[in-house]
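This is the structure I have questions about; it appears just below.
Right after this comes chain A.
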Amino acid sequence: MDRRLAALLQEKFGERLLAPVRQRYDESEIRVALKDATDTLRTLHDDPAFRFEMLIDLCGVDTGEEMQVVYHLSSSTSGDWLRVIVPGLDRTAPRIASATFMWPGAEWMEREAYDMFGITFEGNRDLRRIYMPDDYRSYPLRKDFYLADDASRSPAAGVRNMERAGTPADATAATVLRKSPGV
Partner candidate 1 sequence: MTQQMRPSLDDPRVAIPADSTWYEPAPIPQTERQAEFLTLREGEMFVNMGPQHPSTHGVLRVIIKVNGEKVVDLDPVLGYLHRGVEKLCENADYHQAICYTDPLEYVSSLFCEAAPVAAFEKLMDVDVPRRAQYIRVLTMELNRIASHTLFQGWMALDLGGITPILWAFIERDEIVDMLAALTGQKLLYNYYRIGGVNGDLNHEFMSRLGTWMSRAAAQIDSNLALINENEIFVRRTRGLGVLDAKTALKMGVTGPNLRASGVPFDLRRDRPYLVYPELEFDVPTRDEGDSLARYLVRMDEIKQSIRIIDQVLHEMPDGPVMAKLPRLLRPRPGRAFGAVEGPRGVYGTYAISDGTDQPFRMRIHDPSFVHLQLVGPLTKGNLIADTMAVMASLDPVMGGVDK
Partner candidate 2 sequence: MAWNRLTPAGRILAVLLPVLAIGGALTTVLLATFGGAIAATIGANLPIVRFLVASVVTFLISVPVAFLLIYMEMKIIALMNLRIGPDRIGPAGAVMSVVHGLKVLMKEDYTPPSVDVPVFTLAPVVVYLASFMTLLVIPFAPELTSMGFELGLLYFFAIGGLSVVGLMMAGWSSFNKYSLLGGIRAAAQAISYEIPLTLSVVGIVILTGTLSLPKIVAAQDGSFLDWFIFRQPLAAIIFFIAITAEANRTPFDNAEADQEIVAGFATEYSGMRFGFFFFAEYVNVFIVSALFSAVFLGGSNPPIHIDLNPQILIDLSALGIGLPLIAGIAPVVGTLLFAAPIWFASSRIKGWQALIAGFLIFGGVSTAAVGIWAFVMLPPVASLIWFLIKTFALVFTFVWMRGTLPRARIDQLMGFAWKWLLPASLLNIFATAFAVLIAGR
C-alpha cells in the first residue's frame, strides 16, 4: 500500500473526509459526505496528482440503517486503487448525483443499483429497471427483502415478505434487519 497516496488524500480534502484514510493490502479507502461526493469524484478524476480515470466498479450497499454508494477507482498514471464510500443515504428515499457526467460507463451500474436498491441517481439519462421486469415493485438486494429459503431469519414465520409493494418507504420498519456494526 501507498503511504504517499494517503498523505495526498489527507491534505487534498482533509476536512471533507468523514474518517481517516484507511489502507489495507493494496486498497485505500476514504469516506465523503453526500454533499461533497460529486466534487470529490471530479477532483479525483481531473487532478493531475490523482488521475483516477477508470471507474472499476460502482455499487450500492444497504447497511440496514442507511444506504451507501461505493466507487472503486483506478489511477491510470500510478497503479493506485481507491475506494470512495458515500454513506448516509436515506433508506426511505435514497438519492445521489449520478457519476455519468465523468464516467459514461457508470450508466448501467447505476441502473443496477437503482434496480436492486432503489437508489435514484440524479442526472442519469436512462435510470430504469435493468434486470427485473418494468412492472416489478420491490428492490431485491435491500436487507428487508428475504429469500424464501432464508425463513429462519424471518421475524414472522410463514409471512411471505418476498415482494414488498411500492416505494422503499413502504418497507415496514418493524422487520428485524441484519445490521452490520462494521459498515
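If you want to know what made the cut, all candidates are chains of the complex that A comes from, given by their letters.
Structure notes:
In this section, a contact is a pair of C-beta atoms (placed from the backbone, for glycine too) under 8 Å apart; a residue touches a chain by one contact, two chains touch by 3 or more; residues count from 1.
Small disclaimer: the values here were computed from a predicted structure and weren't measured.
The listed chains 1 or 2 are all part of this complex, yet only 1 touches chain A. Interface residues of chain A facing candidate 1 in the complex, by the touch rule stated above, are 24-27, 29, 53-57, 59, 61-62, 70, 72, 74, 76, 79, 81, 83, 102-109, 112, 116, 120, 125-135, 137, 140-141, 145, 147, 149-150, 153, 178-183.
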